[in-house]
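Only a part of the assembly is drawn; its chains keep their places, and the rest are absent.
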Amino acid sequence: MSKKIKKIGVLTSGGDAPGMNAAIRSVVRTCAYHEIECVGIYRGFEGLIEADFKPLSARSVNNIIHTGGTMLKSARCQEFRTDEGRQKAHENLKNANIDALVIIGGDGSFNGGLVFNKAFNFPIIGIPGTIDNDIFGTNFTLGFDTAINTVVEVIDKIRDTASSHKRLFFVEVMGRDVGHIALNAGVGAGAEEILIPEEDLGLERLLESLRRSKKSGKSSSIVVVAEGDKIGKNVFELKDYVEENMPEYDVRVSVLGHMQRGGSPSCFDRVLASRMGVKAVETLLEGKTNFMVGIIDNKITLTPLEKAVKGKTEINKELLRVSDIMTT
Amino acid sequence: MSKKIKKIGVLTSGGDAPGMNAAIRSVVRTCAYHEIECVGIYRGFEGLIEADFKPLSARSVNNIIHTGGTMLKSARCQEFRTDEGRQKAHENLKNANIDALVIIGGDGSFNGGLVFNKAFNFPIIGIPGTIDNDIFGTNFTLGFDTAINTVVEVIDKIRDTASSHKRLFFVEVMGRDVGHIALNAGVGAGAEEILIPEEDLGLERLLESLRRSKKSGKSSSIVVVAEGDKIGKNVFELKDYVEENMPEYDVRVSVLGHMQRGGSPSCFDRVLASRMGVKAVETLLEGKTNFMVGIIDNKITLTPLEKAVKGKTEINKELLRVSDIMTT
């Protein structure tokens, strides 16, 4: 029988994402609502090993719902991958009377959590926080909606200058080895072409598409390229290739980079984070462990963490088709 | 047997919403993709009666996906409620060889479309465009996501000044007789209390809640009030009531008003509009009529327009509960 949970620790791990602070706030307030204690663990698993803990009251998370980044910081931690490191972490949790963990992060963080749970039978629940939307068991990860808004706002600005000068821009966006950000932000920004790892367009068809677009009267073009796409070795080589083959184009590259990870979260991400935080705490209070909270078909759900880390997300085929039709 | 569709008219009607231009663009481009003609009808049903038509090519909708408002304009039209008005409209459509209509608007507009269809057996499809999210048959209407982002951004600003001065703000948001904007934006903005027509909190419990919030150490408070809420006669009387009963509070009112209807659409609204426009045109091409395109559980769906105009949306009970927990 599982021990009654009286104190929950919360940490953020891996790449940060907008909405993490809103999720922390929700975990803290839900603990307060159920009259249990909540402890913030700083710098992810590193802070677990170094006992970098701080009690969090309902008031301590005032005025953070709208902020980017994570107030608990995040870090990569090699030591947590060793038995010794995890042992230290477990002792620190015991000493602090922490009974369970909420881990806000991506699949790497969830894997770490699973290994930890197996070693010590320590209750853990995951909340998917990453802008990449690459986690199985949820339609949306925290930060994805904000990131695609950031990208379309930036491309709106780039389009101003592109269309003033008849230029072709390659805009590289994040997403690790999946194309969710590229596809959604590309459609949202009205990109002429979207290059994602899930679809191999091929260089020849890219040129054809650009030629067709030019012939149809478009004087400027935006091509959104997912960082994981393999059409060229990278976006700069892509530029060189197109310039060689279409000298009529003045080609520019913009690599959006880390700005995509920051910024005030969108309303959707704040609401989603609030809902997920409640579910994470209440799932632990029900005596469950090793689940990831997700949102599927607008409902807050639980997926076994093992499935979440092994499963693959799929690209929305219908949206791919919409993208093709829009660039007619 | 339904006549083959070669030319589609598109209009926007009722209150405008961000994403309408993205939907128009999608309708136009989908027509081009299927090699049929598309005609823009200006000023809603008024333009139908006055034959205010203009052919729209794929290029004519360049650079509108990111704009607010509606390039086709919108208008209220009494004449379309008469047999004579609709007769004129029908003749204009026949003269222009328009075979079907895509109506982007709310339930009032869909009602008009249904009556028109019954009178002349004229094919119509609706796309739900309103910030209020009050239409049955879709989880999200076009413009809702943008509007809640606009509201949280404004409340973030108001909170800066509220927390600098220990003030209580009543912020009135749109939503006609439903509380979707208030509930979502209220949770997203971290409001201390959210007043919506679907729930009668009562003045006494509002005071209790504010007193509890004050006692818990909060020095400033934001209360989000849906315009359809009936707790006070209006938000100004609410202010007077609270000031009388809690003289320790410096109370202010902010009525957000029409800014909620404008602005560049969010990525979500742009993508949703693009998907809905494709579905609307392709549904007409399949020979169907009297459906509304919607999004349910992340899938683009069709709902009979009759159901859409009669059905009621429901407030998300789980989110209501999350809201209560967050204000612990």
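Just a few scattered comments:
The chains carry the letters A and B, assigned in the order they are written, with residues numbered from 1 in each.
The definition used in the following text is that contacts are C-beta pairs under 8 Å (C-beta built on N, C-alpha and C of every residue); 3 or more make two chains touch, one makes a residue touch a chain.
All values reported here derive from a predicted model rather than from experimental measurement.
Each protein chain is a copy of one sequence, and the assembly as a whole in this entry counts 4 such copies (shown in place: 2).
As a working rule, only the chains that are shown with their structure count from here on.
The mean-CA centres of chain A and chain B are about 28 angstrom from one another, to the nearest whole unit.
By the touch criterion given at the top, residues 25-26, 29-30, 32-33, 58-59, 62-63, 65-66, 139, 145, 148-149, 151-153, 156, 159, 163, 184-185, 187-190, 216-218, 264, 266-268, 270-271, 274-275, 278, 297-298, 300, 318-319, 321-322, 325-326, 328 of chain B touch chain A in their complex.
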